[in-house]
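Note that one protein chain is taken out, while the other chains of the complex remain in position.
As written, the chain order gives the labels A, B and C, with residue 1 at the start of each chain.
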Amino acid sequence: MDGAAPLFRMEGISKRYGGVRALEKAELSVTSGSIHGILGENGAGKSTLIKVMAGVVAPDEGSMTLDGREVSFASPAAANQAGIVCIFQELSLVPELSVADNIVISDPPTRFGMIDRKAQRRIAEEALARAGAADIHPLALVKDLPLSRRQMVEIAKALARKPRILILDEATSALAAADVAKIFAVLKRLRGEGLALLYISHRMNEIAELADQCTVFRNGRNVASYAAGSKSDNEVIELMIGREYSHIFPPKPVRLPATAAPVLEARTLSWTDRLDNVSLTVAAGEVVGLGGLDGQGQRELLLAFFGVLRGLSGEILIDGRPVAIASPAAARDDRIGMALIPEDRKTEGLMLPMTVRENLSFAALDRLSKGGIIDRAAEQRLIDDMVGLLAIKTAGLDIPVGALSGGNQQKVVIAKWLMRQPRIILLNDPTRGIDVGTKQELYQLMRKLADAGAAILFYSTDYDELIGCCDRVLVLYDGAVKRELVGAELTERALIASALNIHGGDATPRHGADA
Amino acid sequence: GPEVVKGPAAEPDCFAPWAADTQFFKFPKKDGPYRIALANGYIANTWRIQMIQTAKAYAAQKDVAAKLKEFKVVSTGEDVPAQISAINNFIDSGFDAIVVNAQNPTAFGPVIKRAKEAGVVLVAFDNILDTKDAINVNVDQKGLGELWGKWLIDHIPDGGKILEVRGVAGTSVDTDRHNGIHEAFDASGKKWDVTEVAGKWDDPTAQKVTADAIATNGPFVGITGQGGDTGIVQAMIDAKHAFVPFGGETENGFRKFCAAHAADGLKCSSAGTGPAQVAVAIKTAIAALEGQVVPQSVKLPLAIVEDPNFKEGQDYFPDQSDNFFVGNSFPTCGINFTAQEIMGQTKADQ
Amino acid sequence: MSETTMNGIANRMPKFIRRADPAVLTAFACIVLLLFLGSLYSRSFLSPEYLLQQLKVASFLGVIATGMMLVILLGQIDLSVPWSVAVGAMMAAAAAAYGPIGVALAIPFGIFCGVLIGIVNGIGVAYLRIPSMIITLATNAVAQGLMVVYTGGFSPQDSATGAMRYLATGFTIPGVPNAVIIWALIGAAMVLVLTRTSFGRSVYGIGNRERAAYLSGIDTRRVVMIAFAISGGLSAFGGVLLAGYASKAAQSMGDAYLLPSIAAVVLGGTSILGGRGSYLGTVAGVILITLLQSILSVMQMPEAGRQIVYGLVIVAMLLLYGRAPASR
């Protein structure tokens, strides 16, 4: 920014949603041939800023210049036209269309007015290859792909548009390390080709690895810009959350393995070709991690416990007694007391148009009502407790939960299950898209719940998190538990090695673990 | 195709020609027993169900059954093309005669052509066909309207406010009856102020629009209803509207009211042709197949009962459904069904 | 946390002001406007007899639309209304043929038959996951077929019992037709169910996102099934009332209630996509539709003109207040 004239510049951008100030006179400059990292806690206004940039949201005030000329975009199409392409935090793929259809969607190649399918396929294959995702078939329907693959498609789609400015809003949040590495290589190449890149992420290490320049947002404003590497992580975090910051992970209690009786136990659980003879135990007070590459059956395992899968073989035991859990309703029942924080909060965790209040109490309605009638006072009490406990930041309880920032939405999902005081908590990548401050709160909460006697099974794509939070980690590969890492074995190297199912390293194979 | 001949018809009292210039047909005589089909359209209302029951009852009568090898009924719903296709199919399957209650009188041109070429006798009734190439068993809808109009004129000396509850818009029956009523009114020289509402031949609808009309435009000195008449009277009772002369259809419920409240001023003319006309249509088809002379257009007599002649057990049946259509006898054709014969038909079958 | 405290204060504002949906307010304003326009044509549109008469007639549609609304809130639709209405009416009347016990059980039996249709719909939608628009179309056809067989095959007893007549046309409170009271009771129950019960919350939740509701441990299939059963039952009850009003049951008596019941619910601001809407809106929608039909009928406009005006007025009113929010 110092020497080169900025390619794109935003000044004095403000945007309000009702009473919420999403952006307040925000500024940003973007230079060609560099990667600009954007940081900020949940709800800081990062997504809103880039939505303005991409023509999705009309700002209330402020101006934008591209190549020194003032511009304003009436629609995403107009922004695309100007060379600004965005990969949104909420994926913007059309589920019923094929991968190839999606990649060329904004400007398909045509012949005689009709879409040229051959050309389309060629473009799609090229783009997928550039994004390092050549294994995705261009004719597959997007809805059939797992989330991590969809993000790859999303990146390929952006590349196919030949952008001048490419924006990635938490585009890697669902990706495991191997895919992230591939993407990074692509992004660095693009930088070399002279593109301007904007990279939003809550993963500090990613920003550190990638960015040339960083900007921190807080409360709708840009509070600091600095050259990458010129500030320590703690300094950055303090900028983001506006207060002092220390240990991210709570201390783990020292415990002897296998003292407590298991609350949750699986014996040779198998399901289609996704789960392969999984056996595991989780005791009260224990946080057990699920590791491995994305899509190795972790999600299915959690769904199996929660009564969603049909045709399971093997046994699930609660408190040592075999149970048949046929539905989430059965799983949450007091005798079992299970809770699942699902993977996709927008479609599985929340009813976005409904109010924060209604979402919070939704899973606990049976407890809050007598004869089917809801006791509103009790509901209010419990909600107040939860809002306080998790520090949910909302303009009110009667606004749609969809208006909350991603992190706060995630807190609502967790809070709604904590209202039932579950004994067994299954977490499916709960920190995806959550800022460090919130993450920290969440880790502490997890430990607190475990200390209070909950059995926690925790799946994450973030290795640091698994290492920092879990008493034990089970690494899944191809639907089977390949390794169990306990105590000192729990290192990043061991996690990666076992995730890739490479023997050796400093981890012991599973069968040796209990010896 | 048939030979056009001079009248009179074989059973002149039953097969009465529609008008003086009506042609007479003589089809080549075929040997029985015959295969006859009934192509019905809509089925889910009482009139049609009663009609089909009557058709079955008639076909089951001993002397009729003896002449029939097959009697097949198909109902195709509201959709005209489906009915046309059904007739086409009957023609292709070699039926000797097809009796049809047409969903749309004007739409059957191509089928009539095909039937003629194939030598199939086509007889239409109720909703008849707009043609000179098929036999129509005809109700004088306009005449019915005139009858009601004249009845009101006779019973309301000074003219005044009349409520006319019409039927389903866009049907020729509705239009013909409406025109008949108004021609009679116009010819009377009295002053009439007619409030028209659409009752769709349906009791609840007729009742609702009548109640509205009474509340906003009433009171009336006379009423005429094309159908849903039981509902109309009910609305009068609910609104405590005075009973006034009423020209209406032949529903059993309506006649029950007429009989019960005649003394209070509910003087009625109840006229129409019941669903039993299907029997006349079948009889005509058989006659044509037997090579007898029949008019191209048969004029059905109206079954009329007027105040004070409502007789229990003959003109109305207190223990029968309100929705039952009375007027099932055509004495000139030797057709006379009792309510029990018609409604008991399927039960006896089973 | 200061935001939530603020909200606590806002919570204490009178509920109906805080909650009043602009759509519902506009709908009521449209009712007043309609009456005003009607009164220009004839003063009697403002007479109490006429208004009560309209309320009475509206209550049949109101009862039916209540069930329809529940189903629409789930993001589904019930196209079996016409013959559920007819089945309710005809079966209630039929039961009356079986002696005094039959007469006593006539109304419950009619409703029960409607519930059965609703349960078939519910099984189709909830357990077999057939789109409601198509399964209810099919059950409607089956119900029609059954009634044709019934009418033709068994001497039908189709006059309404005294109790049915009393419910539809009698007066318990002088001046207020029983039908209106019944609608009010059903409406009040519905408001209670929708706002105060976990069943009601579940309905909204499923309407917004069934997957999330299911993962929250709601037995979504049961809720959907119950909602359809209620819809079937209320349609049948509407039929019972209608039979009481007309003193008898008839085949096609429900045909006139399908599209108006959908239109009433949507005019009342309920989203056809489910998950959003209030009962007060449905009340407004029902009255609007009933008044509009009645005024057009009494003005003696020919059928063609009536259809055109009816359509245009609905579009105009929706454009006035029923538009989806602009997305930018």
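One rule holds in what follows: a residue touches a chain if its C-beta (ideal position, glycine included) is under 8 Å from a C-beta of that chain, and two chains touch if they have at least 3 such contacts.
By our rule, contacts and distances are computed from a predicted model.
Visitor: Of the candidate names "Pyruvate ferredoxin oxidoreductase gamma subunit", "Acyl-CoA dehydrogenase", "Na(+)/H(+) antiporter subunit C" or "ABC transporter permease", which one corresponds to the UniProt protein name of the undepicted chain?
Guide: Matching "Pyruvate ferredoxin oxidoreductase gamma subunit", "Acyl-CoA dehydrogenase", "Na(+)/H(+) antiporter subunit C" or "ABC transporter permease" to the record, the invisible chain is "ABC transporter permease".
Visitor: Tell me the shown chains the invisible chain touches, ordered by label.
Guide: Per the touch rule above, the missing chain touches A, B, C.
Visitor: Which of C:I262, C:L280 or C:I295 touches the chain that is not shown?
Guide: Answer from the full complex: C:I262 touches the omitted chain.
Visitor: Taking the full complex into account, find the residue in A:P76, A:G132, A:P262 or A:G295 that is in contact with the omitted chain.
Guide: A:P76
Visitor: For the chain not shown, which residue from A:A58, A:V94 or A:A227 touches it across the whole complex?
Guide: A:V94
Visitor: Tell me which of B:S75, B:T195 or B:N217 is the one touching the absent chain.
Guide: Checking the options B:S75, B:T195 or B:N217, the one contacting the hidden chain is B:S75.
Visitor: Which subunit A residues touch the hidden chain?
Guide: Residues 56, 75-77, 79-80, 88, 90-98, 101-102, 105-106, 108, 110, 113-115, 117, 137, 139-141, 143, 157, 271-272, 300, 303, 308-311, 327, 348 of subunit A touch the chain that is not shown.
Visitor: Could I get the residues of subunit C that touch the absent chain, sorted low to high?
Guide: Answer for subunit C: residues 77, 79, 124, 128-131, 133-135, 137-146, 148-149, 152-153, 210-211, 214-215, 259, 262-263, 266-267, 271-273, 303-312, 314-315, 318-319, 322-327 touch the chain left out.
Visitor: Using the touch rule from the top, list residues of subunit B that touch the missing partner.
Guide: 38, 40, 42-44, 49, 52-53, 56, 72-82, 84-86, 88-89, 92-94, 103-110, 130, 168-172, 175, 346, 349
Convention: only the chains that are shown with their structure count from here on.
Visitor: By CA centroids, point me to the most central chain in this structure.
Guide: Of the chains present, the most centrally placed is C.
Visitor: Could you put a whole-Å number on the gap between the CA centroids of subunit A and subunit C?
Guide: 43
Visitor: Could you tell me the distance, in whole angstrom, between the mean C-alpha positions of subunit B and subunit C?
Guide: 35
Visitor: Would you mind listing the residues of subunit A that make contact with two or more other chains?
Guide: Residues of subunit A touching two or more partner chains: there are none.
Visitor: Mind pulling up the subunit A residues that touch subunit C in the complex?
Guide: 56-58, 306, 308, 327-329, 331-332, 340, 342, 347-354, 358, 361-363, 365-366, 368-369, 372-374, 376, 384, 387-388, 391, 393-398, 416
Visitor: Name, in rising order, each residue of subunit B that touches subunit C in their complex.
Guide: Listed in rising order, the residues are 43-46, 49, 52-53, 169-170, 195-198, 200, 202-205, 207-209, 211-213, 215-217, 230-231, 234, 238-239, 253, 320-323, 343-347, 350.
Visitor: Where on subunit C is subunit A touching in the complex?
Guide: Contact set of subunit C toward subunit A: 1, 3-4, 6-7, 10-11, 18, 192, 196-199, 201-202, 204-205, 208-209, 211-219, 275-276, 328.
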